[in-house]
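Every protein chain but one is kept in place in this view of the complex.
Chain IDs A and B follow the sequence of writing; residue 1 opens each chain.
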Amino acid sequence: MALNIAVCVKPVPDSKHYDKISIDPVTKTWNRTGIPMIIGDLDKHALEAALTLRDKFQGKVTVFTMAPESTRDNLVEALAMGADEAFLLSDKAFAGADTLATSHTLAAAITKTGPYDLIITGNESDDGSTGQVSAQLGEWLGMPHIMNITHLGYQEGVIELSVVTENGSVNYEVVLPAVLGVTRKVNKPRLTNVMGMLKARSKPLTILKAEDLPVDVRQIGLTGSPTQPGDIYSPKMGRKTEEITGSPEEIADRIILELRKAGISV
Amino acid sequence: MFQFFNEDQKMLQKVVREFVEQEVAPHAAEWDEKDVCPVELWPKLGQMGFFGIFVPSQYGGPGLGLTERNIILEEVSRHSAGLGIAMMTHELAIAAILNFGSEEQKQTYLPLLLSGEKVGGLSVTEPTGGSDFGNQSTTIEKTEEGYVINGRKCFITNSHIAQINVITGTSGVNEKGRKMISTVIVPEGTPGWTAGRKENKLGLRGSVTGDIICCDVKVPHNCMIGNEGDGTKIAMHTIGHFGRSGMAAIAVGVIKGCYEEGIKFSKERMVYAKPISNLQAIQFIIAENMVDLEAGHAMLYNACAIYDRGQSCVAEIAAVKLFTSEAAARASKRTIDLMGGYGIINEYPIGRFLRDSMAIIPSGGTSHIMSIIIAGTVCR
Partner (left out) sequence: MNTNEYKDILVFAEVQNLKPAENSLELLGEANRLRNELGDNTRVLAAVLGSNISPVVESLFRFGADVVISFVDDKLAEYRSDLYGEALTRIIEKYKPAIVLIGATFTGSELAPTVAAKLKTGLAAHCTELKINDEGNMVQVVPAFGGKVLGDILTPNHRPQMATVKAGITQKIESRDFTGTIEDFQCDLTGFGDRIKITGRQTELAKGKPLHESECIIGGGFGIGNKENWTLLEELATLLNGATGCTRPALDEGWSQDEHAMIGTSGVAVRPKIYINAGISGAAHHTCGIKDAGVIISINKDANAPIFEVSDYKIVSDWKKIVEAVVTKLK
């Protein structure tokens, strides 16, 4: 059976440049000027999972992102990596969305362009790392959803999964359609090559606005977000930084003294 | 940074960089130290589409230009100039066959070289010198069955690893009594073709450089590229555009390495509880690296754009090669100064960058030869 797969990705600021992030003390917004946007690392694992399945069982991989139009190039990158089609959900009305509103918007686009057999996401985004969109997408779509996936196989309409837990792993079988959140363990994403890159520009990339989607305007963007951001700040972690000097033995004695003081029995 | 790349060129830069960070950067120091060329990477580089990006689709390439080709070499050389020159030379064989070869030669050899299934090489320089090109002593003699090649070439990149070789030599004299230079393809496994001594180089290690010895190497007539006597034109065009612009791209890669590593180090290195990037003396070094990078980029991709428009630009490319190779040496020396003691520790790549830039200068012609080429063109 050919698989029609949707993959949700999120363009995020490149973590290599996090040192450039600063907070404006007046406006209380964070400044990320000069930081390139990239497709999150985990999202590439999600895309690879979809491409692997498509390459083996035929079908189609469609990529979705909800982001400003400036992130179009990130979607072209996904197409260059091998996705067949991309949808960029971009509208002022989507701005300020939390995970509930984001997943609602994505679900609407998936419903409109579907049906899909599988929806794959990274377990969490690289920037906010909330790890909420995957499960919430499943809820909006009314599909079973599973996260923390370390292994993904497919056989005759059934997805076989391994999922990491605190004390080991659990294997699941899930009936399609379903929403899956994958971890880095699930695969090694392919590198984009020149041929893929050149094909990407001729693949369909459509921008969808709020009016194109079956969304309830009260459930998108800032209006549809139950959570609201407040203050932002840099973590403060000042400590006294007293230097201990001496021979290794003297230093060891001091460490043992501190261990005792901290209540550790030695 | 050069601002006039089109969307595909920008993406190519990203694509190569991602590959290089994963497959090249972690091994670059080891290739340098052990002086081995990672030929095992060739099929992978082929799959990525990094070989012969300027080759049109009927021969299996994407049909882009010299600009794209040098974007690739620049990004590779950001981490390994040694691999850069090995790839560059592989592509000299591709360029010579593509631009001057017969349809049959193109159909036979280009797919093998583009896929990275075979390694290519170009043998021109002789012990008596490389720039005294018309005076080659290697002979390419015509016989009834084909051509017989005899002679010795030296300082040949890919000498010990190339399987499809393009070689120049003299084939008699013309009606004016001048030596006729010809270029032939020597297929893999042709008897009499051997690699001689392997050089132990200061820089660009991780590429193999050595002698080629031809002892009654017999190839069929269809191995001649173009006609007898076309050799000068073929070699000059190939080296003048693909060779030297490639060396310039490699040099720009090294400058970019110096620029990025210098910034990274100066932000991390603390002196008196402050990063040294706060110190003006260090800022001057970083600024100079940036100037050289900007200038090198602009010159390189301007020259490439001229070529991609279909015009010859030997002088412009010689100018880039001269400027960027000298600038790479300056930038790496400066960056070593910036890093103090760490600069000469081999855990950091800057020492290698300095050695590489010293080796880039004579590759494809020294700076003095570049000056002669430039002057020869502009004073004409």
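A few comments on the model shown:
Please note the rule applied: a residue touches a chain if its C-beta (ideal position, glycine included) is under 8 Å from a C-beta of that chain, and two chains touch if they have at least 3 such contacts.
Note that the coordinates shown come from a computational prediction; the quantities given were computed from them, not determined experimentally.
From the set A:A95, A:V175 or A:V217, the residue in touch with the chain omitted from the display is A:V175, counting the whole complex. Considering the full assembly, A:A252 is the residue among A:M1, A:A95, A:V217 or A:A252 that touches the omitted chain.
The chain not shown here touches chain A at positions 13, 15, 18, 21, 23, 30, 98-100, 103, 127-136, 138-140, 144-148, 160, 163-175, 178, 181, 219, 225-235, 237-245, 248-249, 251-256, 258-259, 261-266.
Heads up, the rule we're going with is that only the chains that are shown with their structure count from here on.
In terms of their C-alpha centroids, the spacing between chain A and chain B amounts to 40 Å.
Every residue of chain B that touches chain A in the complex is listed here, in rising order: 7-8, 10-12, 14-15, 18-19, 22, 47-50, 53, 62, 267. On the side of chain A, the complex with chain B involves touching residues 19, 73, 76-77, 80, 191-195, 197-198, 200-201.
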